[in-house]
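What you see is the complex with one protein chain gone and the rest in place.
Going in written order, the chains are labelled A, B and C, and every chain counts its residues from 1.
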């Protein structure tokens, strides 16, 4: 049997996204954000989405486009101060926002990929963000139980892929992309360059091909 | 202030080990086992040690030396069939052996490094190895609660270090070495080669210098 | 008469029949090969969408290495020297088992001491025996989507295919397929159903060396020998 081809156009790769799904999107402060895939998601038009991401870009930029296009129902993330439209929409009750400590967000997504249903963390215990979470003492300190955060789809950005989907990243554009690749059922990676299997150093692969279902090459490059 | 020098002889690096401590030792099937550091631990002579490792090498070889030298009180690991002296000593009641599923061992050590006191895993639920462990249902399946596994000292093997302690590994000699570097208070890395800071690709560092307190260069090389 | 096969013949026959199942998969497929007979399966994989995983930290195992090819730091979970396949990658034990625990391993091929009619598997300890080690077996049986057991049909003339396991259990009702040198059973329906058996044995002979009862699939055919 011939090798399955994971390389697709952005539109093809996102054709399966439908209303109401949860979508993890990599990036931190506009680095490592898969903008071309976000554009394809805007074109796809799926609504009522739950977006799981560190931030929501800036007004009308990056993930901010999804909010302007009314595709967002709920946000799970850490920092929306960079996009005042999120703050406004939240205060008007137009969207739900679940703020999660940044390390908890990363670890809960990783837990989903690693088959861990729940773990304990110190962050947020006793604070407003920890309200409603089950607590438990270990060695004299109070922890909250955190559940794994799964998603239907992950949209990530990487520097290079090999043809089967192994990925490497560039500097601080790595951020949430590797755990998100693991936390979703279906991961689309936007990359600057595609090479043959064997051309990436097997000691330096950051995201294994196992976690990547579709590869989209950045078209402007 | 001058930069602190982490490069030491094996004897210097292990001088702090005393009776009764817990020592994590990297390696799987004799690859990635820091043999020169094990020899130094034999020379140090500390007794009543708890050794946390995947296996115990072969009779009289690798970690098997510690057993012959009567330095071991307790083993926490996954697979001792390769060393019949462990099986014999366990059956005679000379040492305690706590068998842990291999993935649980790795994850519990990693949890120690990541500040996670406990998490839930499927492996061993309902089996003899799961006896006495707290259980809990998530989404209809029964999990056991696993606690982080900490150690006083980790002895690991890597391929190259830079002078401040960033490490890269060689092929399947990597195995338990990276999580163990994180799970102990004091980590000694045995390496084949030492380079200057900046000579390792910052995208490819596997164990960050933060986790390495002493570097020992393999003397035979 | 039940043929007496050499140890090598048993191992190779089992490995080839396991490989046949894996080669027939049609999507990308991540496969973990355990210690012993399972590691031989690597030599018979021809499907380009199959990637082989060893829990000591590699995905993308090629064939077992010859003495000239062997690299001192490159082994499988059974400590055998192996080759790299293009696109392979190395990882530590944490991610290696994250692949398993997280359900990303499609198939695991494991040796066993006993399998019973409920699909229970025992393969981690013989109390007071010479085996003391669970390795990755408990992680694999619960984590992998499909569990294929590869083991010799009998030990010292006694069936290892039992009504009820006598040894401590590794995983409950986790066996999906059981391949011995004489038969391939599926547990898809919750109890063993014969899928294929060896042309050098009769069905009656097979029953005589199999303690558990089994159904016979309407499409039952011949194993590769």
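Quick note on the criterion: a residue touches a chain if its C-beta (ideal position, glycine included) is under 8 Å from a C-beta of that chain, and two chains touch if they have at least 3 such contacts.
What you see is a predicted model, and the numbers here were worked out from it, not measured in a lab.
Asks: For the chain that was dropped from the view, give me its touching partners among the shown chains.
Replies: A, B
Asks: Out of A:14, A:49, A:86 or A:188, point to the residue that touches the absent chain in the complete complex.
Replies: With A:14, A:49, A:86 or A:188 as choices, the missing chain is touched by A:86.
Asks: Identify the residue among A:23, A:148, A:161 or A:206 that touches the chain left out of the display.
Replies: In the complete complex, the chain left out is touched by residue A:206.
Asks: With the full complex in mind, choose from A:124, A:166, A:187 or A:213 the residue touching the hidden chain.
Replies: Checking the options A:124, A:166, A:187 or A:213, the one contacting the hidden chain is A:124.
Asks: Touching the absent chain: which residues on chain A qualify?
Replies: Those residues of chain A that touch the unshown chain are 28-32, 54-55, 78-82, 84, 86-87, 90-91, 97, 99-107, 109-110, 121-129, 169-179, 206.
Asks: Provide the residue numbers of chain B that touch the chain removed from this figure.
Replies: 1-4, 112-116, 162-164, 166, 182, 196-198, 200, 202-203, 205, 208-211
Just so it is clear, only the chains that are shown with their structure count from here on.
Asks: Using C-alpha centres only, name the chain that sits farthest from chain C.
Replies: Chain centre farthest from chain C's centre: A.
Asks: Can you work out the whole-Å distance between the CA centroids of chain B and chain C?
Replies: 29
Asks: List the centre-to-centre spacing of chain A and chain C in whole Å, with centres computed as mean CA coordinates.
Replies: Taking the average C-alpha coordinate of chain A and of chain C, the gap between them is 36 Å.
Asks: Taking each chain's centre as the mean of its CA atoms, how far is chain A from chain B in angstrom?
Replies: 33
Asks: Taking each residue of chain B in turn, which ones touch at least two of the other chains?
Replies: In chain B, the residues touching two or more other chains are 107, 121-122, 169-171, 206.
Asks: Pull out every residue in chain C that's touching 2 or more other chains.
Replies: 90-91, 98, 100-101, 143, in rising order.
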